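The structure appears below as structure tokens.
Excluded from the complex is one protein chain; the other protein chains are retained at their positions.
Chain naming follows the written order as A, B, C and D, and within any one chain the residues start at number 1.
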Amino acid sequence: MITQVYFWIFSIVALATALGVLVSRHPIHAALCLIGTMVSLAGIYSLIAAPFLATLQILVYAGAIVMLLVFVIMVLNSAKDEHTPRWDAFGWAALAPAAATAFFLLRILLGADAARSFALRPTDPPAARGTVEALSTLLFGDRIGAWSFLFLVVGLLLLSAVVGAVLLAKHRLDDPAAPSTPRPGGH
Amino acid sequence: MVLVAPLAAAFLTFFLSGRDAASTLRTSLFLALAVAGVTFPVLFAGTVATSVHTWFQLPVLGTDIRWGLASDGLSGWLLALTSVLVPAALLCSPRVVGDKIREFAAAAFLLQATLYGALLSVDLLQFFAFFEAMLIPATILIAMFGGRDRRRAAMLFLVFSLAGSVPLFVAIWYLATVPVMSGHHVSLDLVSLQALVATLPPQARQRLFAATALAFLVKIPAVPVHIWQADAYSEGPAPGSALLTGIMAKIGLYGFLRIAIPLFPQEAKADAGVFVALGLVTVLVGALLALRQREARRVLAFSSLSHLGLGLAAIFTFRPEAISGVILLMVAHGLSAAALFFLTGIAETWSGSRHVDDFGALAKRAPLFSVLFAVAALASVGLPGTAGFVAEFLLLVALWKAFGLLVAAVAGTTVILSAAYTLRLVQKLLFGTSAERNPVPLEFPAAAAWAVAPMLLALVFFGFQPGPILKAARTDLLTRLPSAQALIVEDAPHVAGR
Amino acid sequence: MTPQLWLLPALPFIGFLINGGLALFGSRTESGPSRGLSGFLGVLFPLVSFILVVLAWQGLFLERESILRLNHDLGLGLAIPQVKPFVQVLWTWIQTGELNVDFGFRFDELTGIMLLFITGIGTLIHLYSVGYMAHDRGFARFMAYMNLFLANMVVLVLGNGPLVTFMGWEGVGLCSYLLIGFWHHDASNGAAAKKAFLVNRAGDLGFLLGLFLLWQILGTGTPLTYEAIATWFRDPVHAALLASAPVAALVTASTLLLLLGATGKSAQIPLLTWLPDAMAGPTPVSALIHAATMVTSGVFMLARLSDVFAHAPLTMEVVAWIGAATAAWAAVTGLVQTDIKKILAYSTISQLGYMFLAAGVGAFDAGVFHVFTHAFFKGVLFLGAGSVIHALSGEQDVRRMGGLWKKLPLTFAAMFCGWYAIVGLPFGAGFWSKDLILEKVLLRGGPALYLVALATAVITAVYMTRLMILVFWSKPRLSPDAASHIHESPLAMQIPMWILGLGSLVAGFAWADPFHLDWFSRHMSESVGPAQALLGAGTGGGPSAILLESVGVVASLLGILVAVALHRSGKFHENSTGPLSVPARAWTFLFDGIHGVAGIWPVRILSWILDNIVQPLLVGFARVFGWCVEMAGGAARMAQTPRLRWNLGLSVLGLVALLLLLARNIL
Amino acid sequence: MLQVADLLPFLGPILLLVLGALATLVAEPLLSRADKHRVLPWIGIVSTGLAAVALAFTKSGHLWGILAIEPTRAGLVLVLLAVLALGLAALQRNLDSDDFPGGEPYALMQLAAVGLLLMVMASQTIALFLGMELASLSIYPLVGCRRDRSESAEAVLKYFAQGAVFSAIFLYGAALSYGATGTVFLAANVLPGRETVQMLGFLLMAVGLLFKIGAAPFHFWSPDAYAGAPSGVTAFMAGAVKIGAVAALGNLWIGHLVSLSAFPSYMVGTAAGAHFPPISLGLQVFSRILQTIFQVRRGLSVAGFIGFALTIFGATAILSIAIGSLSLLGQTSVRRLVAFSGVANAGFLVVGFLLPGLFIANILLTPTLYYLAAYALAAAGTMAGIAALTGPGDGGDHTSSLTGAARKRPLIGLSTTVLLASLAGLPPTAGFVAKFQILSQLFLNASLDPAILQRILPPALQHLSQGWLLAVPIGAFAFAIVAAAGYFKLAVALWTDPVPNSREPEPVPVLLGWAVPLAALAVVALAIFPRALFGG
Partner (left out) sequence: MGDLQPIQLQVLAAILFALGLATVMARRNLFFVLMGVELMLNAANLSFLSWSRTMPGAVGLEGQLAPIFAIAVAAAEACVGLAMLLSVFRSRESLDTDAFDRMKE
């Protein structure tokens, strides 16, 4: 019962903050709202037997990703972007497909006997099995396995992301500010 | 083998230096003659074929697509014609295409290769592949070397031809897939297709025949799908147009002889009236339009339309005279029309215009040119003593025998009309007064004379001695395809027997 | 031994090649190719050819005479001896299906006579040309064309089957075209040439189609040779078949179509308009092609296929009436002409009408005889006219001539011979042949045709006399310019004129019944005899020949008198066009108008419609279609908006649509 | 239990590519700017070549069920490597002529190839997602690497934003699929009662992949991304991304079909109908599947699923072909043209998923994969050819900048023309054979007995007559002609007379000078020996 209470609290907060992301004027507000969402989702994760995920959610998402976001927002201070209207006609119109998506997703998930079919049954496993031990055993068991291989791929992914970020954002020492002008001395 | 030779020539040409036009011309000419040297043995060898391999199979269905080459009298003569026209085109091209001779030669060789492929194919899809592939060099020829509006013309040509091949493509889909569902093992090679088609329901055969025929009608072209032709022939470079009308258009008739009719003999027979009517309409429309054209090459284009329309009409009489005559017509028209295009191309370089009124008095200014032009024109009119006469005579005989005097008479008006428009052209080009104020003698390139004169001699030779070509039809075509043979109409017991 | 017949056309053809080569490769030089050389060659080859013809013909002739003598000695009576013609098959020409045509030549007596005067007169006119064309830049070319013409004409006559004949038939048409348009810098000459070619082509189509039908009658397995045709039609086995209605209809249709071909070549109604225009060519051409030889090939064809025509009474009737009508109409038109050559051209048409008339009444031999005599007198008339024109530096209008007999006595003498022959004064060539025709017409064709023919003879005398008066006798009306340069022609022109002039006086004695000179008809008997026999030749019993000849002479004299009277009364006044008040144009252009209405304008209108309405519609349809596709392409590209949100929104809309589909599908 | 030593032959190609990328990254700072573009591409090419060699030693099999390789996938990997080589060669040309200050793009391109390779081999959604992201995250910077150009920034903005959204959609679909089957594998039995969730998951994943393929209406990114990227990157994207995404979509689709075929109802009542006399095993199986699957139409039946899937594929295919062909018709931007060509060809590829051959597991997607190989080579080759023919900065990317380019470099011009012809589907190129195969099989679908059609067709389309279905292949072919007209314009621009006084083109690097003609040769060879890659 208490689970339900928490769930409702968390979910309302999550939805509210998510809505906040949608409607807030300044990116920094939105980022703060996003942290709210992340955190409340972490709460929900812990409710459904995934404590490790809840931790990750807070550490990585709220702690790292959104912080990075905030950092960049601050760096680009001029990005306060007073010129860009928060809402325009298209913005309102764009809500319609999003709403429709939600409608159909819900309709299909809730429709017919689908919802019944994944109701929890007594045979279902107990709560709190997504512990660090369980997950790490699965990931890095005593043998080379599928998941550990995929973990290596994630490493590759991060590498490529870093290289890509460098490529996109780095100021080259030997790169003049206005590259379109012809470089002195040929090349 | 023969197919590879022009391809190799094309590639070799391509690597020649683009700068030195003269040496390029020499080399490509040598290559062209070499290709011809390889081709003629095939003609003289009569019926030859390579072994047939499976190209690929359609997954699931197991439809066999085969790959093989075969030549007989019909293909052989067209191959020979091609191998003659290509070097001739090269000889006549320097003035027309200027410094792009290398590209021109390469495109001509490519066209030759695809034509060879189509003529030698034993499999329907193989044929179709070459039939389509031919569009690429043909389009290049038009788009790259032609006149002001060449791109539009090339586009029209390309789109029209592609659209025209849609029905054939659909027919091939059908043949490749649907019969499988009723338990046949399907292979698309032409011999086994004949047996297969016979088992199809009549309605399907009817539609397939119509589809196949449409593709070839566009190629010939026949009215009303002819509108690409005049633009393509007049905007393209003249030697290129010569190749197009000289050989490529023949593939349409060849397709009827080799594919449409042998595969669907009953349908062909049932619909013969339609095609004869189409052919006759083409004859008349072509001739009437040729009468009014203001550009020399448009006259020639519509003249081609008219002549090949006669061939189309005659094929559908299914008479031995017609079959022989059509082959002869293809050779004769190939030579004479090509010669006219070559010469017109050179004349255009003199006047810098395509308009007939901008020529004139060439008889005085370029006598050799005029002689050649006049002979070619007369050959195209079908004057006795040239191959064109024998061909037209045979076709008229066939039409008369199959459909009576009235049809023959209608077709025969081409005799008058072709004389009318051809003489008009001759008059405008060779006679009258020059459009220029101070007409000076013009220099007619000797190379072109060397190219055209043998063609004209061949025309005269076949005019007196068409035996080899006629025999080819008789021995090869008619005996090779049983279904075609069954179609050939026996003579009605003549009047004395009644 | 069979003579090498192929040499006959081959020799002039070689002449053509050499002269053509000379013309082609000499044209760059300053003075053009050597006139002497090409003139010499141009005359040499026809001459050799002529000699060969004479030799070949002599073979036949001697054979006949020997048979005759033999028959006489054996007392076998007067049965017409059958002389075996020379036949030389060179090669198989067309062989396919049931069609099997050999390329070969056949030299029989009809051919022989035709060839004799074709090559003979041909040689003379070549010689004449050497003088006439001496100053023309295209002399070698001219000789080449003439040689080519002669070669083709020989093929026409010599062919052993209609298809070979057709080859020559079209070939002479081509040469006619080339020669009419010889002075091609003038576009009107070209137009005349084209007209000649096209009108002939129309006739040729008839020839071909008629041939098809003929072939159908024979049975398509039969080889297409004259021998086979003659044998088939003469075979009594086929008589019943020929009498049956469908076959008779076929024969009639076939012969009518063949007749169309003949009218084209021989300038008869309805295809006669080209000949007057053809006078645009140099005068020797008019003499050789458009008077003596080519135009008579229609008559030749009728004679050649006489066995066929004989089985088509309707056609014969038509032939006769066409001949008569043409003769009369052309004679009347001749009255109103002012161009000396045009007068002669209409005169030719008129005389050709006589020939047709003769053939139409079944007197093929008489027709051919008239061809023979006509070749002489019309030849000399044209040559004389050419000489006059030459002398007057190109003046052709008879109204600006007159009194020339003093200035050009030799020419006058030669032309007088021709005039004498054509008007049919006694013992001239025309006298014999024309009166022969008149006689046959009266005998077999009936009085109506006879009267027309007789009236034509009167008119002929009128316009010919008018010509002579205006040119030679009346007061000089020369332009000063022409008068100052006037000169008699060179010897090369004179010799042929004399020979032909002489011929036009004596040629008629080849068949002069009153003198029992009939070798001409005897020689014709092998070719046309059976046909004439079938048509009931010799069923005489009419007025005596002498009486008829007298009537003919009276008619000629009447005509001459009328002409003289008219001249006296001033009707030939220099400003008037002729003795008739009817506008000359109406006569001259009558058939042009008919052609226009029947053939040319429909074609023009149709092609205009096709070119300006149908074709643009088709092209426009394709354009519109292409334009629509382009528009669709433009629209599709517009859908590719540049803004991210739009892109996303549209994509998500697609997703929503798919979700909607899913929902509809499973719920 | 597997040892590392066992992995090496299996993962050889991947590992070699990764090594190549790492070597590139390590070498990059050590080289001078000029040398970077001289040396680094060769490292990539060598590792690509080694990977291809390693591929020859790779045995068929699978790795814990998440990565699989058999001859078909090996063939795709081979094509992928070829496209990578083309991309690297063209990229060298771009960066060299732009004097680009860095060598990371080479490494990124190899990493992207690794990701796409994983997509090809993946048989599990997480591996697939990771491969997809690896590829995407490597390609985004490549698209935007020309930072000095505003359209580059614009392109990467749009590509990234849309790509991220559709990645998320894919992930959500993967989650739903996991929920429906209880595993993350592509071929798994649906848990009872969760068929709708399965379909929803399938839909979302398919949409995610269709986005990568560039099928309409999820194609909006491709023209912008293609046009903003250096032409080498465009070449790589045009060919490689489609290979990865189509292979993945094929795996997804086949996986679902396989899992459905294991449905108990499949085994019941499979008597061969009289209408399909058993002439071959394949056909027999085909007819059985058709009959059994489509007869059973329970509320949430397999038939419903297949019908729905066919609807997705059919609708996107037709839309893609139409939009792609029409849009490329009037293009003046070379790369947008190639992009729309990609859209149109994506339609043809998706059409391949409608083929009857799909219903037999052992046949798989042969015509589609053949088409894929032909298209990938042709598209990448074309772009590489364009890269070779244009000057620095890709010559402004306007067709007019290519005027007469082929005349100056005939060999590359000819190769490019051949590759364009292959895109257009003209013989003698693989494009022709591919279109023939796909369309003739599609034609068969449409020519089936109406009664069967009624059963195959989803309810929404049941009112369609046979004529309408015939219109699909015929319409596709008609649009192919429209597209051909578009390619024709480009080809004409290549071959028209060069602008007088235009400067001499820069020399083409050795790599590219060989790569483009080889691609053209490959396209022709593939037409002559169509069974070389995938059998059939």
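As a working rule, contacts are C-beta pairs under 8 Å (C-beta built on N, C-alpha and C of every residue); 3 or more make two chains touch, one makes a residue touch a chain.
Everything quoted here is computed from the prediction, not taken from an experiment.
Asker: Looking at the whole complex, which visible chains does the left-out chain touch?
Answerer: Touch partners of the hidden chain, whole complex considered, are A, C, D.
Asker: Using the definition of touch stated at the top, determine which of D:I14, D:L81, D:L95 or D:L176 touches the missing chain.
Answerer: D:L176
Asker: Of the residues in chain C, which ones touch the absent chain?
Answerer: Its contact residues with the unshown chain are 637-638, 640-645, 648-649, 652.
Asker: For the chain that got dropped from the picture, name the residues of chain A it touches.
Answerer: Answer for chain A: residues 1, 3-4, 7, 11, 14-15, 18-19, 21-22, 27, 30-31, 34, 37-38, 41, 44-45, 47-50, 52-53, 56-57, 60-61, 64-66, 68-69, 72-73, 75-76, 78-79, 81, 83-88, 90-92, 94-95, 97-99, 101-102, 105-106, 109-110, 115, 118-120, 123-125, 129-130, 134-135, 138-139, 147, 150-151, 154, 157-158, 160-162, 164-169 touch the chain left out.
Asker: Mind listing the chain D residues that contact the chain we can't see here?
Answerer: Output for chain D: 125-126, 129-130, 133, 137, 140-141, 144, 147, 150-158, 160-161, 164-165, 167-169, 171-172, 174-176, 178-179, 182-184, 223-224, 227-228, 327, 330-331, 333, 336.
Definition applied: only the chains that are shown with their structure count from here on.
Asker: Determine which of the two chain pairs, A-C or B-D, is joined by the larger number of C-beta pairs in contact.
Answerer: Here the pair linked by more C-beta pairs in contact is B-D.
Asker: So how far apart, in whole Å, are chain B and chain D when each is placed at the average of its C-alpha atoms?
Answerer: Between these chains, centre-to-centre, one finds 41 Å.
Asker: Using mean CA coordinates as chain centres, what's the gap between chain B and chain C in Å?
Answerer: Chain B and chain C have C-alpha centres separated by 37 Å.
Asker: Taking each residue of chain D in turn, which ones touch at least two of the other chains?
Answerer: Within chain D, residues 195-196, 199-200, 299-300 contact more than one other chain.
Asker: Identify all positions of chain A at which a residue touches two or more other chains, and write them in rising order.
Answerer: 105, 108, 111-112
Asker: In the complex, go through chain B and note every residue touching chain D.
Answerer: Touch list, chain B to chain D: 14-15, 18, 55-63, 100, 102-103, 106, 114, 125, 128-130, 132-133, 135-136, 139-140, 143-144, 151, 154-155, 158-159, 162-163, 166, 169-170, 172-174, 176-178, 180-183, 185.
Asker: Which residues, counting only chain A, touch chain D once they are in their complex?
Answerer: Of all residues in chain A, those touching chain D are 105, 108-109, 111-114, 116-118, 143-146, 149-150, 153-154, 156-157, 159-161, 163-168, 172, 174-175, 178-180, 183, 187.
Asker: In the complex formed with chain A, which residues of chain D make contact?
Answerer: Within the complex, chain D contacts chain A at residues 1-4, 7, 18, 25, 33-34, 63-67, 99, 101-102, 104-105, 107-108, 111-112, 114-115, 118, 124, 126-127, 130-131, 133-134, 137-138, 140-142, 144-145, 147-149, 156, 179, 191-197, 199-200, 299-300.
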